[in-house]
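Notes follow once the structure below has been shown.
Here the complex is missing one protein chain, while the rest keep their positions.
Up next, subunit A:
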Amino acid sequence: MAGVGGWRLPAMVRLTLLWLAVCVACARGLYFHIGETEKRCFIEEIPDETMVIGNYRTQMWDKQKEVFLPSTPGLGMHVEVKDPDGKVVLSRQYGSEGRFTFTSHTPGDHQICLHSNSTRMALFAGGKLRVHLDIQVGEHANNYPEIAAKDKLTELQLRARQLLDQVEQIQKEQDYQRYREERFRLTSESTNQRVLWWSIAQTVILILTGIWQMRHLKSFFEAKKLV
């Protein structure tokens, strides 16, 4: 644009700063503090073929100014996701701000672990890192405005799509429930069997040891000429 006057640039800068400030203020609500070598793990119990999206943002404690810096260049977070069998599904290093996605292929407890990769002790003199975390599972992970724009859906079609996704999630959860109930039933039946066999075995051992005791003592006393 030819002849952009000096008065326009501050407006653009101001607008961008305002937008950034608003974003920072209301981005990803929940946060917690972790230490330097500390590893924080979260568990997500999900049915299979469910997508999980995690967004995080880190802020470092500045000891001099006694405030959290807005962003931490050079600091990375290592994200590790394990499936219910202990196999690693995702193990990657991200920057100070990142987004990780994975889809479960087995139903059960998936473990998401985060720890910082900082080795520079000087940076962490204060010892605190603020991590904003947001984990969305299944239907909540869908970005509806994006889907509407991509598939060119009307409002009613988008609402119907959202309801379909919710119902699909309910169905998956119920399938998972059936699988869990079967596991629970197998465990209970195994306990039942074990208690049954144990009581029979205990009775048999008791009887056998009783008989052995009596015979042994009888032969002992006969040898000692006491009986």
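Note that a residue touches a chain if its C-beta (ideal position, glycine included) is under 8 Å from a C-beta of that chain, and two chains touch if they have at least 3 such contacts; residues count from 1.
One rule holds in what follows: contacts and distances are computed from a predicted model.
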| item | value |
| --- | --- |
| From "alanine transaminase", "Transmembrane emp24 domain-containing protein 7", "pyruvate dehydrogenase (acetyl-transferring)" or "MTMR9 protein", the hidden chain's UniProt protein name | "Transmembrane emp24 domain-containing protein 7" |
| Residue in contact with the excluded chain [from A:Val67, A:Val88 or A:Ile170] | A:Ile170 |
| Interface residues of subunit A (partner: the chain not displayed) | 1-4, 8, 11-12, 15-16, 19, 22-23, 25-33, 40-45, 133-135, 137, 139, 144-145, 155-156, 158-160, 162-163, 166-167, 169-170, 173-174, 176-177, 180-181, 183-184, 187-188, 190-191, 194-195, 197-198, 201-202, 205-206, 209-210, 212-213, 216-217, 220-221, 224, 226 |
